[in-house]
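Omission of a single protein chain aside, the complex is shown with its protein chains in their original locations.
Now for chain A:
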Amino acid sequence: MSAPHAAPAPPDLATLETLAAAAVERARRAGATHAEAIVGQSRAFTVRASGGAIESLKHSASRALGLRVIVDGAVGFVTGNDLSPAALDDLAARAVALARFSTPDEANQLPSDEETAGADDAPDLALYDPEVLALTPDTKIAWALELERVALGHDPRIRRTDGAMVSSRDGASALANSNGLVRSSAGTSVSMYVVPLADEGDGRQQTGVYGCARRWVKDLEAVEAVAREAARRAVARLGARRVPTARVPVVMHPDIAASWIGEMYDAFTGEAVLKKASWLTGRLGQRIAAPVVTLVDDGRLRAGLGSAAHDGEGVPTRRNVLVDRGTLAMFEYDTYHARRAGTRSTGNAVRGVGSVPGIGPHNLFVEPGAETPEAILARVDRGFYMDDQGSYGFNAVTGDYSFQAQGFWIEHGVKAFPVEGVTVAGTSLDMLARVVAVGNDLRWNSSIACPTLLIAEMTVSGA
């Protein structure tokens, strides 16, 4: 495919701000006591390659509006992608009509001017890379084809792939509320991955997955390096077998550790704590983890995939230390739950145009330690190195952890052979207390990251 390519213009934030402010005004006229509108738009291009050719090209471009109204303390919310004046009038009327069905609650408030002050003081967060827009479709197609070609050429036992994907995106949003707040921001991201499949001719396939996502094109790993890492992962799994059930030390690969951190996050929200649905309820100020564990949510990391100057209600973001050297230091809040709990928003209202704000993290991570992953592995005489898992296995209410796992059996500090068909189980409080090492290998491929972790003992369930 060869297509003429003129780089599209960057998002027009002023237009989005005008749309959002006009929607707030419509809601006020329709009878809202308070109103808050968010207008979001995004453009994306995704190419998928398979079998040495383009499998699909997808162009996306969308714009939509979300409108939250508070009428006498009760909330109505509407969203739509028809932004014509008549459609916006209809949405505003519906929002106000719906609010009258909801239960009035004095905690339903917009953040005060004082709470939203300061977002404009944010340093340059480097969220928007103009080079992402300048990437031509042909460049992205070439990358996808190269990802697959390099993966296939890495080892003769890689006979096919489950596809290679390259995607670029730019988005922008504007927020306005009836206190006169108007804020907007724009960001980019570009990502790639490939899924090589390896087999030794015995009809059993093994999967390797590796990918990379960044806001800036210049920060991407080399296409060849991504493909080779994915291929290495697939080949390394060949001959995987099960192991007998045992209680052993578990080394978590950064992907697995980050997944656990993400699953645990709900327990750190003020909403779960208010409902007593958090396994951390009543533990504020207590030691909940080993002293090597410091868990941070930082909305202001430069070029961070989860960074933003302000949250989904316009409150400035900041660096929140949730677990400070093992001690539970704070929970996170949006405005509603902060009012309920008698505290202030921590800048964690997270939302898209299609939903009311909820509590969420920006860039969530465990502070890196000093040891290399190799040094951590060398500490384990006999144990399990976990580097792949199933999708479901966490109980948000209890913190119970029980995941299907793949990885390697560790003997005398080295990976002895690949393992599959086992589960790894524990409870989060117990696991947090037994973190004995945190690696120095913190890398960001999403907005949640964690270095390699060594957990002193978990149950590996197998044959």
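The rule is simple: a contact is a pair of C-beta atoms (placed from the backbone, for glycine too) under 8 Å apart; a residue touches a chain by one contact, two chains touch by 3 or more; residues count from 1.
Criterion: contacts and distances are computed from a predicted model.
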Options "Sarcosine oxidase, delta subunit family", "TldD/PmbA family protein", "Regulator of SigK" or "ABC transporter ATP-binding protein": UniProt name of the undisplayed chain
"TldD/PmbA family protein"
Quick one: which of A:V24, A:V39 or A:A99 touches the chain that's been left out?
A:A99
Where A:S259, A:N363, A:T423 or A:S447 are the choices, the one touching the absent chain is A:T423
Please pick, from A:T33, A:S191 or A:Q206, the residue that touches the omitted chain in the full complex.
A:Q206
Against the hidden chain, chain A presents residues 1-3, 50-51, 53-64, 75-82, 90-91, 93-95, 97-99, 101-103, 105, 160, 162, 195, 197, 203-207, 237, 242, 245, 274-277, 279, 281, 354, 356, 390-393, 395-398, 400, 402-404, 406, 420-427, 458-463
